[in-house]
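Only one protein chain is missing from this complex, and each of the others stays in its spot.
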Amino acid sequence: MTDAPILRVDGLGKAYGRRIACRDICFDLWPGEVLAVVGESGSGKTTLLNCLGGLIAADAGTVRYTRRGGGEIDLATAGEAERRAILRAEWGFVRQNPRDGLRFGVSAGANVGEPLMAIGSRHFGKIRSTASEWLEAVEIDAHRIDDLPSGFSGGMQQRLQIARNLVTHPSIVLMDEPTGGLDVSVQAKLLDLIRRLVRENGVSAIVVTHDLGVARLLADRMLVMKEGEVVESGLTDQLLDDPQAAYTQLLVSSVLTV
Amino acid sequence: MEPMIRIEALAKTFTLHLRGGIALRVLEGFSLDVAAGECVVLRAPSGTGKSTILRCVAGNYRIEGGRVLIRHDRALVDIGSTSPRELIAVRRHTIGHVSQFLRVIPRVSALDIVAEPLIDREMHVEAARTKAGSMLARLGIAERMWTLPPATFSGGEQQRINIARVLVADYPVLLLDEPTASLDDANRRIVLDLIVEARRAGAAVLAVLHDAEDRAAIATRIVDVAPMEVAA
Partner (left out) sequence: MNDAAYNFGYLDEQTKRMIRRSILKAVAIPGYQVPFGSREMPLPYGWGTGGIQVTAAIIGIGDVLKVIDQGADDTTNAVSIRRFFSRMCGMATTEKTAEASIIQTRHRIPERPLSEGQILVYQVPIPEPLRWLEPRESETRKMHALREYGVMHVKLYEDIATKGKVATAYDYPVLVNGRYIMRPSPIPKFDTPKMHRNAALQLFGAGREKRIYAVPPHTDVVPLDFEDHPFAVETWDRPCALCGAGNTFLDEIVVNDRGGRLFVCSDTDYCNERQEAGHRGDGGAGLEAAE
């Protein structure tokens, strides 16, 4: 717990032509904190995440990030070279579809080792042993280090993606519906894993999900989005147990069991 | 004596947007101070907002009128207006809240659930597990169950995990919502003893108990909560 946020997002906006995907998004993220962004499909939560993760360029606002060595940089206006270098070395992005977040043409070990090589690691033995440790950490048998991800189950692919994203010990990890499309039992295992790894590694996370159960389990705080705007924000239990906005009440009351 | 909990003219209304925006007023003008070493038990007919008071004090419900102040790090923190960040810190170090239900976490063992508040306060994992284990043992949870996730436990067992998780961490402020519900006599006795011990050790306890005998066993003061009339 430090008293300065690691990320300060202010007035972030993105429109596709005349359709506004997100507008005036403001929030702070502290070191070690997990923030959930919830809302229905089309609420702009994935656009928000993609703006933060550098997949698309925002039209407005600032994304001020405190670098590991200190010093703040506005990622929204930084040069592309600098932004990509920072995102590569200090951020992770777990995509909803493992096909977007993994290289299916190379082995599990290479998938985990690539971020290390991307930041300059040049010792094969060390890369391989680190990859092996991370496979174990995400409960993938280290014997499968040379197998292609295409032979893995959906849950394993997602866990492999998590290993690939945490191997560089990032400061911030973005997760887009990390449990989407998985069986309930597989979801539980994955959620437990994410929860544990995020705690153990002291990483901050922004998790986009439509599943309030996921938010309840993982997040310290929540943003509720509707039609591109944040309609309510606060501590996760406050939002779920005492929702104020009509839309949040609707979301909470629509869940079978939270 | 300086209060640990200060409730000033607390008011709470639930606005139900899904029911045409009707407003349910459940609390109004409720004030109370609880000092360290004191155990205040709230008494009222069910449905009068006793749990709501505890939840407002814990910051789980938003405070709509009045103030709740909690002594945290020697200063009084205004729960209703403090930042989410500060509230997390207050909860981590100061407020132990036993709600009526345990939130089970998939695949996390009973022992780790109980040890978690200690680990969150930077206690070494092994030391935290040892302390959690002795608390579970005290509450009569057999050692063979410690490694199991409590999702499959009985209601009484889950309730004891819930209590262990809070009492293990020596919080200066304890908020207990029907801590003895669904416990058999022997376990109820143990829980009441633990609460008295915590109070004697200096905790400020605010509890809701419907059982008169239990109230008498732990309370240093009993406060009646006046029922509200439902306003439209």
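Per-chain residue numbering starts at 1, and chain names A and B are given in the order in which the chains are listed.
Throughout what follows, a residue touches a chain if its C-beta (ideal position, glycine included) is under 8 Å from a C-beta of that chain, and two chains touch if they have at least 3 such contacts.
From a predicted model like this one, the values you see are computed outputs, not experimental measurements.
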{"item": "Touched by the hidden chain, restricted to displayed chains", "value": "A"}
{"item": "Which of A:Ile145, A:Ile162, A:Met175 or A:Leu223 contacts the chain that the document leaves out", "value": "A:Ile145"}
{"item": "Residue touching the undisplayed chain, where the options are A:Cys22, A:Leu35, A:Ile127 or A:Val207", "value": "A:Ile127"}
{"item": "Of A:Gly44, A:Gly61, A:Gly92 or A:Pro115, the residue in touch with the unshown chain", "value": "A:Pro115"}
{"item": "Touch residues of subunit A, complete complex, unshown partner", "value": "80-81, 84-85, 88, 103, 105-107, 109-110, 113-115, 117-120, 122-125, 127-128, 145-146"}
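As a convention for this text, only the chains that are shown with their structure count from here on.
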{"item": "Centre-to-centre distance between subunit B and subunit A (centres being mean Cα positions), rounded to whole Å", "value": "32"}
{"item": "Subunit A contact footprint on subunit B (complex, rising order)", "value": "14-18, 55, 59-62, 84-85, 87-89, 103, 105-108"}
{"item": "Contacting residues of subunit A [partner subunit B, same complex]", "value": "1, 30, 33, 188-189, 191-192, 195, 216-217, 220-221, 234-235, 237-238, 241-242, 244-246, 249-250, 253"}
